[in-house]
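Below is one structure; the comments refer to it alone.
The other protein chains are all here in position, but one chain of the complex has been omitted.
Now for chain A:
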Amino acid sequence: MNRREFLKRSMVVVAGMAVPAAALHLIDPKQLLAAKPDLRWAFLVDAYKCVGCGFCVKACKLENEVPYEANVSRTWVERYVVKKDGEVLIDSPKAARDGFTTKKIEVGEGKFREVKDEEIEKAFFVPKLCNQCENPPCVQVCPVGATYSTADGVVLVDRKWCIGCGYCIMGCPYGVRFFHPVHKTAEKCNFCYHRISKGMKSACVDACPFGARQIGNLRDPNDPVTKVIMTERVGILKEEYGTKPQVYYIGLSKEVR
């Protein structure tokens, strides 16, 4: 090897070493797509519009075959009555399956309290459902991989895989999970996965006569729901837990937990 050849080769080696390892990394398109999929379901609740009719709860229970008489539900509506003296009364009789038809407020099973009209400062309804968190604590605690988050952001439960240990039910800060009395597995709202994957809306959204419930795709900038979430004043529940819930609320109040 003469000097010229030596210099030539060493320059090639130096140039080669300067290329970072990342440049040689083959990019997997699947991985890229998963990092930013074109579909991410999100829910928008307008608490001003909710009248507490409970048609959403009825539709949900029938659509998803949750035993109608059992006191469990994938979604429910809470009534908040804030009195002038500052006391807050919250009830959701039978998950509001039959709506709110009386002024009496349920305070414990079979126990009711009457609040005089003039004592009420504010009263409103708040629908609740699974928040399909970006960081779902219920998924982290599952010891068998029975509950998981899909690419489009919905948390599902594998009924064949669930051993019914109940960790996820305890782990959910929003209390949306319960034990299914028939399947004996963990159960939760899944945004009616069978409907949204067919291009329909979830049963509760369709059942709501007032547009208090809406579902949309966060990755679509033209989606009316996404537009509201991005440009208007919306709140989420229990932000301090860091779960990044994907159910957004219009008209939240500090009393809402």
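The rule is simple: contacts are C-beta pairs under 8 Å (C-beta built on N, C-alpha and C of every residue); 3 or more make two chains touch, one makes a residue touch a chain; residues count from 1.
We adopt the following convention: contacts and distances are computed from a predicted model.
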item	value
Among "Putative FAD-linked oxidoreductase", "Branched-chain amino acid ABC transporter permease", "RNA polymerase sigma factor" or "Cytochrome c", the UniProt name of the subunit that does not appear here	"Cytochrome c"
Given A:Met11, A:Leu62, A:Val107 or A:Met230, the one touching the chain that is not displayed	A:Leu62
Absent-chain contact - pick from A:Phe6, A:Trp161, A:Phe179 or A:Tyr241	A:Trp161
On chain A, residues whose C-beta touches the chain left out of the figure	34, 37, 47-55, 58-59, 62-64, 79, 98-103, 117, 120, 122-125, 135-136, 139-140, 145-151, 156, 158-161, 190, 193-195, 197-198, 200, 203, 206-207, 209-210, 212, 251
